[in-house]
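Structure, as structure tokens:
Removed: one protein chain of the complex. Kept in place: all other protein chains.
Per-chain residue numbering starts at 1, and chain names A, B and C are given in the order in which the chains are listed.
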Amino acid sequence: MKVGIAGATAYTSLELIKLLLHHPEVEIVYLGTRREGNPPISQIFPSLARQIDQPMAGLEPDDIPKGVKLIFVTLPPTVAMQYVPKYLKAGYRVIDFSADYRIKDADVYEKWYKTPHTDPDGLKRAVYGLPELFRKEIRRTKLVANPGCYPVSVILALAPLLARELIEHRDIIADSKSGVSGRGRDVSEQSMYCERNENVEAYGVGGHRHLPEMEEVLERATGTRTRITFTPHLVPMDRGLLSTTYARLKALNTSEAVTDKLRNFYKDEIFVRVKEPGQPPSTKDVVGTNFCDISAHVVENRVVVISAIDNLLKGASGVAVQNMNVMFGFPERLV
Amino acid sequence: MKVGIAGATAYTSLELIKLLLHHPEVEIVYLGTRREGNPPISQIFPSLARQIDQPMAGLEPDDIPKGVKLIFVTLPPTVAMQYVPKYLKAGYRVIDFSADYRIKDADVYEKWYKTPHTDPDGLKRAVYGLPELFRKEIRRTKLVANPGCYPVSVILALAPLLARELIEHRDIIADSKSGVSGRGRDVSEQSMYCERNENVEAYGVGGHRHLPEMEEVLERATGTRTRITFTPHLVPMDRGLLSTTYARLKALNTSEAVTDKLRNFYKDEIFVRVKEPGQPPSTKDVVGTNFCDISAHVVENRVVVISAIDNLLKGASGVAVQNMNVMFGFPERLV
Amino acid sequence: MKVGIAGATAYTSLELIKLLLHHPEVEIVYLGTRREGNPPISQIFPSLARQIDQPMAGLEPDDIPKGVKLIFVTLPPTVAMQYVPKYLKAGYRVIDFSADYRIKDADVYEKWYKTPHTDPDGLKRAVYGLPELFRKEIRRTKLVANPGCYPVSVILALAPLLARELIEHRDIIADSKSGVSGRGRDVSEQSMYCERNENVEAYGVGGHRHLPEMEEVLERATGTRTRITFTPHLVPMDRGLLSTTYARLKALNTSEAVTDKLRNFYKDEIFVRVKEPGQPPSTKDVVGTNFCDISAHVVENRVVVISAIDNLLKGASGVAVQNMNVMFGFPERLV
Partner (left out) sequence: MKVGIAGATAYTSLELIKLLLHHPEVEIVYLGTRREGNPPISQIFPSLARQIDQPMAGLEPDDIPKGVKLIFVTLPPTVAMQYVPKYLKAGYRVIDFSADYRIKDADVYEKWYKTPHTDPDGLKRAVYGLPELFRKEIRRTKLVANPGCYPVSVILALAPLLARELIEHRDIIADSKSGVSGRGRDVSEQSMYCERNENVEAYGVGGHRHLPEMEEVLERATGTRTRITFTPHLVPMDRGLLSTTYARLKALNTSEAVTDKLRNFYKDEIFVRVKEPGQPPSTKDVVGTNFCDISAHVVENRVVVISAIDNLLKGASGVAVQNMNVMFGFPERLV
């Protein structure tokens, strides 16, 4: 199956290309970029030399690649929604990495992304790309809104407890620690080695764009409207994301019993590994994989659920390939 | 003034020695170690060569150094309390880095440290070494219980809000991120470079020994008995400690108003810097210093207070020197 | 094809297992360890959970696994040679990761490894496992001596220039920079995070065990006896190895001409990428792959050849799988 990538030079695209190169069912035939001169992708990512050396193509709004069945759009938010409708109109399916199709409520979108949504039709059709919660819908859609990295880790930690009504919907806290690649490829003082190395800091306290995404998707998935206090932090490593979530239990419970509920909820999921209460997950164990590792620990009247993912894989390109597998009926484990 | 260090080869001792070498009022005349053969300290810490090359002395329980006024004890918990009474009996003042004199309730101590407390007299006399809260008592004591690194960061963040009755005493969460030196100098698989690098993980979820210390000291300092859910994490850096604390506000409030309360509480403190709400602290800005940087952010009915310290300085050796300055009437800023 | 691993808990074994799990032609049926209690491999390496959960088997000298065609031996030097002869006698082929079969001269081996070689027959039959130089012999052998990481990087950099007689055989310098995983999984003060992080240092100056290996193999491969001054360094990263080699040119030459010679020498090699003179290789571009990236730069009468590999892949487990592919006629690129 022929696929294309619109926005080939993002960090997430590098990971996506590596996954697709090893995928037995697909072939990359289009790499679109806004960089000038159509250089080969291996000039941007020397690690790809000998593996994929084709020149990239243009990415003007009217450039529509030919002969593909699926386009991955890795463009920034507010830009992606200028491209996605054209691809859909051309009959292609789309997996969009931006935030443009994740939040159903266009007012909420406008509030957080400071621009009106220009593709309300797409927004209506889009399915949130977390197969563990929306597999059935993903199978049938033309447009997947690939999830944000923080939301993947927080939603997978909390959804089972909300769905099983084990925790209060208020007073939920999500304290997340992300590797620096979570900032993407922007060249700014904040992304420089000497600013990030040997340093931990919070950012966007109480006001990160991934917060409305978490809250809205958790409500869609579990029927419960939550209020989450979300604090993302940058820690000095390339990749990996750990979310430590805190919620009040509705009734007394044990770590073992909550762990059983998690196990049961994810019993058919190949990419979620529920760990023993005494063994909280490490980002190191999931980096380079599409796994989400989760553990639960009851501390008096509260449960601490910790989840770990690779922000570039299960939090971006890995879940995108998983979504593709679901959409096209390929074995889901082919990530 | 002549001082000694019992336990000279700990990581915290290296920092302590560096500080004391630059301190205009003191001279190190005793370095006690349990390592064999009395090597010079610069053989253990080559960075000290040319700065202090004296051989170390023994540290048998009956070795009492001569002619010092103050001994810093950097021995592990349960070991320290075998040495401290002898030093006190010899007429020396003591600043003890272990946890042995931090928790006043001997039953709580025994529960967490798995051994009965053998020096109840010392325990009674000891003062908790956080000058911002106990300066008056530190001035008069012979024995300072130097605080743990996590407690310093959490107590300095929460004490003003509890003392001013701004927050609920329940439902407090402290999510801490520490550099690896927080583990001390134990040689174990968990401390190896390839285990810690490019990795974030929680440990001791709900059961870290610093938790009873935080709760007891906060009660002594503010009169309020709290319940804290505390989760420490290791992040891949040498030093630095960031604590993100979450508490429910008793009444509606703004980030600016809470920040003002913090500023007011610490207005005479030279080592606490209260930052603007939009500028959460970075560990990088405090590493190598004795500062604690703090910021407050109100998110709906909750306040997020973030504090950053250097775990080896304000969280150990820096606050020890500050305590010494208070005990002996040296200018407090000489750290 | 069924394969086994003797020494399953080494860092290199983790990488080997990951590669074999993705290899379409092989199945791992034996994981031998000297650890007690036969735990599942995923207990040692949690990242392998859900991918391979079988319990490990014992590794007494007389434990011979059944039904395999090939055994990878990842035991330490001097231990490996106690196991290899038994596996060969049982009719299995062996790829040995230790240094025990790399150096043909048993006296040199004894000098550097402080013990007499106990398997001279094996030593005679063993083929050095660098397919770029010894592919034909690897195809026919029962026993491959998988190369050391430093030698792979230095030999691939220098062999073409020696073979084409472009450089003097004396006055060659190899200055190598390795990630910390190159030290293996030993738990020692030297491997601790706080010793290695934010630190660069040389070790084994002039006396590293990989030196005789480089010199002997280069002579076998090119007919030229060399004298190399080799200095390995540890740099603060998990994996990756960069060797900067310096040699005197026999005649005036240009960077472009030397680069052409390298290109020509490796023109049929899929895992060697020769780069432009102005683009020295980065370890980041080869980590996670079996590639060796090489560049050449002429500076007056000297050539600087720089090579980069992943020490755990092209320097250990990747080249081992490549060797397996050559031995059994699988496509060589299946690494």
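As a convention for this text, contacts are C-beta pairs under 8 Å (C-beta built on N, C-alpha and C of every residue); 3 or more make two chains touch, one makes a residue touch a chain.
Remember, predicted model here, so these are calculated numbers, not experimental data.
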item	value
Omitted chain - touching chains that are shown	A, B, C
Residue in contact with the excluded chain [from B:119, B:198, B:213 or B:332]	B:198
Residue in contact with the excluded chain [from C:2, C:209 or C:248]	C:248
Residues of chain A in contact with the chain not shown	11, 180-181, 185, 187-189, 191-198, 236-238
Absent-chain interface as seen on chain C, which is shown	171, 173, 175, 177, 179, 195, 197-203, 205-206, 227, 229, 231, 233, 235-240, 242, 244, 246, 248, 280-284, 287, 297-300, 302, 304, 306, 308
Absent-chain interface as seen on chain B, which is shown	22, 46-47, 49-50, 198, 270, 273, 275, 279, 282, 284-286, 288-289, 291, 293
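Everything below uses one rule, namely that only the chains that are shown with their structure count from here on.
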item	value
Central chain (distance from its CA mean to the mean of all protein CA atoms)	A
Chain separated most widely from chain C, comparing mean CA positions	B
Chain A-chain B separation of Cα centroids, rounded to whole Å	39
Inter-centroid spacing, chain C versus chain B (mean Cα positions, whole Å)	46
Chain A and chain C, separation of their C-alpha mean positions in angstrom	37
For chain A, residues contacting two or more additional chains	198, 282, 284
